[in-house]
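Just below is one structure, and these are the notes that go with it.
Coming up: chain A.
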Amino acid sequence: MREPKTYARNYEIPEEELTYSGSVSCPGCGATLAMRYALKALGSNTITVIPACCWSIIAGPFPYSSLTVPIFHTAFETAGAVSSGISAALDVLGKKDITVMAWAGDGGTFDIGLQALSGAVERNEDFIYVCYDNEAYMNTGIQRSSATPWMAWTTTTPVEHPKEEPKKDIVAIMAAHRIPYAATATIAYPEDMIAKFRKAKGIRGSKFIHVLSPCPPGWKSEASDSIKLTRLAVQSKVFPLYEIEHGDKVTINVWPKDGGVPVKEYLRLQGRFRHLSEEAIAAIQAEVDRNWERLVVRAQRVMGNE
Partner candidate 1 sequence: MIEIRIHGRGGQGAVIASEVLADAVFQEGKYVQSFPAFGVERRGAPVTAFTRINDKPIRIRTQIYTPDHIMVLDPTLLEVVDVTAGLKDGAWILINSAKPPHTFTFPDRYRVATVDANAIAVKYHLGPRNAPIINTAILGAFARLTGIVSLETLCNAVRAAVPINPEGNVAAVKEAYEQVIGDGQ
Partner candidate 2 sequence: MRKVVTGNYAVSWGAKLARAQVIAAYPITPQTSIIEKLASFCANGEMDARFIKVESEHSAMAACIGASAVGARAFTATSGQGLLLMHEVVHWAAGARLPIVMGVVNRAIAPGWSIWTEQNDTLSQRDTGWIQFYCETNQEVLDTTIQAFKIAEKVFLPAMIVLDAFVLSHTSEAVDIPEQAEVDAFLPPYRPPLKLDPEDPRAFGALVLPGEYMELRYKMQKAMEQALSVAEEVDREWGERFGRSWGLVEPYRLDDAELALVTSGTVTGTSREVVDALREEGVKIGLLKVRLFRPFPHQIIREMLAGVRKVAVIDRNISFGDSGVFAQEVRAALYHADKRPPVFDFVAGLGGRDIVPETIREIVDYTVTHDAPTEEFTWVGVKI
């Protein structure tokens, strides 16, 4: 392997690959790329816990694995608890330098796994919980989850009656547990994401990272647009990149360029929002703006105090 050049764009990204090719993710899968970054950040001394989710399949069928690190596949709602057990066992066995990473979808995090997750982080178990959020039950064929955005199409929220409820604010829920570290990240910002995983690795206790991960079949988007979509999600403030330390200290990591782009830019690339009326788009814009302002106020309060 040649030495990477550093002149054009200085990606501070480790060269080592800890994921294998040949996984059965769909073309353009955001979750697959997210895992690649995550492991680059955490390194090979990592144990992953994967509950039922797309990654149960992506990680490879028996007797294969798409990761170079150990994987424990587990039941849908157990990532928090299994990770707790692994972390405790590593501690009692004196293996204190291994990072435990739970890797769950939005269904396994926002919905069925929330109890075990809440329990684990309330106990401040020493692990990183990652929710790769593709905003619906994609592995079962695109059913709504509590991470599905308002008005989005899924097979259980058809266009005649799209989802009526807003997306659950999972990071706020995690921050409310006062865990040492909760953050958002996404694949269009690999350096930010890797920095966050590294930061999380260096913190003892429960860390939560919420990774927006496009699903081309589920979002009805072009496979080639997966990076663009998450970039637009950040730039439109639909998915701000921020972190919350100890439930309180809010830092916005990526500020949208030139005040951001309209949410419409983000929505229009996704078939799941094709049925949206102009009024609905305006309502989404208003909600996004409100949320962003709230976040900015919290971040500024922190900055003001320092």
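Assume a contact is a pair of C-beta atoms (placed from the backbone, for glycine too) under 8 Å apart; a residue touches a chain by one contact, two chains touch by 3 or more; residues count from 1.
Here is how the candidates were picked: all candidates are chains of the complex that A comes from, given by their letters.
These numbers were taken from a predicted model, which means no experiment stands behind them.
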Which of 1 or 2 touches chain A - same complex, any copy: 2
Contact footprint of candidate 2 on chain A as seen in their complex: 44-47, 49, 56-57, 59-65, 67-75, 77-78, 80-93, 95, 98, 115-116, 118-120, 122-123, 125
